[in-house]
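All protein chains but one are shown at their positions in the complex.
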Amino acid sequence: MRIARVVGSAVSTIKADQLRGAKLLIVRPASVADELTGEPFVAVDSVGAGEGELVLVSEGSAGRVTDLTADAPVDAVIMAILDSLEVAGQTTFRKG
Amino acid sequence: MRIARVVGSAVSTIKADQLRGAKLLIVRPASVADELTGEPFVAVDSVGAGEGELVLVSEGSAGRVTDLTADAPVDAVIMAILDSLEVAGQTTFRKG
Amino acid sequence: MRIARVVGSAVSTIKADQLRGAKLLIVRPASVADELTGEPFVAVDSVGAGEGELVLVSEGSAGRVTDLTADAPVDAVIMAILDSLEVAGQTTFRKG
Amino acid sequence: MRIARVVGSAVSTIKADQLRGAKLLIVRPASVADELTGEPFVAVDSVGAGEGELVLVSEGSAGRVTDLTADAPVDAVIMAILDSLEVAGQTTFRKG
Partner (left out) sequence: MRIARVVGSAVSTIKADQLRGAKLLIVRPASVADELTGEPFVAVDSVGAGEGELVLVSEGSAGRVTDLTADAPVDAVIMAILDSLEVAGQTTFRKG
């Protein structure tokens, strides 16, 4: 799963029916220290994530393995909100 | 899902039978401010998207989770037309 | 789907049984103007494509959604031969 | 499968229900000589891997083909701990 920060949101009226009610969030890949490292993309939120939070994003068919997105044409889902990350015994990120 | 702009279309007479009637659009990855950022590829349209529109493209097996493309050898589908994008509280894109 | 040009072919005697009779073509990613842009890879032909033709290649599990490749360990299939491409109202490619 | 080294771990309270009890490890792609070569990402551990170990990571839908992750929105799983790697007749890595 990619580490990513929620940076915004997308609004779409005309979309696949299965996405009615789904929250479309804009995320950017981030480092283990919550620095932005990659370009934005859009993921469906399945855990109530909010802007500024560091999350995990599952891509590919994993995006459809939630109640919200089953059988939806979705290739990215936020499936965890990160509390903390630890690398080599050091805490590199802790939720504020 | 990738943010992309519809920039053109493809015509193919000899193609997989399951694609009869499907609209093949040329899209290019775009930023949250609708600037083109990547190279063109082709996606099947499932929402009536038109040239110039900013859309979301789902890739991989997600491309087959629409009535139009079920069981078609398709790996990219336009599944939403974007109305607006907001990053850090600022509207970065609004449909014209 | 990726736009690609058929540039050659591969011969393999020892291969997965499901690939008996399948044509293995070497393709290279191409621009909307039929310029080669990427490195060669191999795709199974499902539409009778020939060398020099501009085609669409579906990757991932889409490679198995043809009669020829169902249940074969295949991750890329040529599923359309392009007649023409149009970008911003201009024809960028037309089959010779 | 990618060769990767386990470099840390992630803690998440709010996550997909199917991930209760799953260990989320931070891994970094590595060379055959156990040199770090890529950026960190998160994989579910299915084999009891520990920090510092060189492992294999399967990505995509393969991430769900374990008892632990079946039907979980997961796109990366550690499915082997490496004992040794040999390239061109030379041992490039041996577990300490």
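We just call them A, B, C and D in the order they show up, numbering each chain from 1.
Rule of thumb we're sticking to: a contact is a pair of C-beta atoms (placed from the backbone, for glycine too) under 8 Å apart; a residue touches a chain by one contact, two chains touch by 3 or more.
What you see is a predicted model, and the numbers here were worked out from it, not measured in a lab.
For the chain that does not appear, the touching partners among the shown chains are C, D. Residue-wise, the contact with the chain that is not shown comes from D:80, picked out of D:14, D:36 or D:80.
Although one chain is not drawn, its touching partners on chain D can still be listed: residues 1-3, 31-32, 37, 46-48, 56, 58-63, 65-66, 77, 79-88, 92. The chain not displayed touches chain C at residues 7-16, 18-19, 24, 26, 39-43, 51, 60-61, 63-64, 71-76.
Methods note: only the chains that are shown with their structure count from here on.
Centroid to centroid, with C-alpha atoms defining each point, chain A and chain C lie 33 Å apart. Those residues of chain A in touch with two or more other chains are numbered 60-61, 63.
Taken pairwise by the contact criterion, the protein chains link up end to end in a single open path, with no chain closing the loop. The list of touching chain pairs reads A-B, A-D, B-C.
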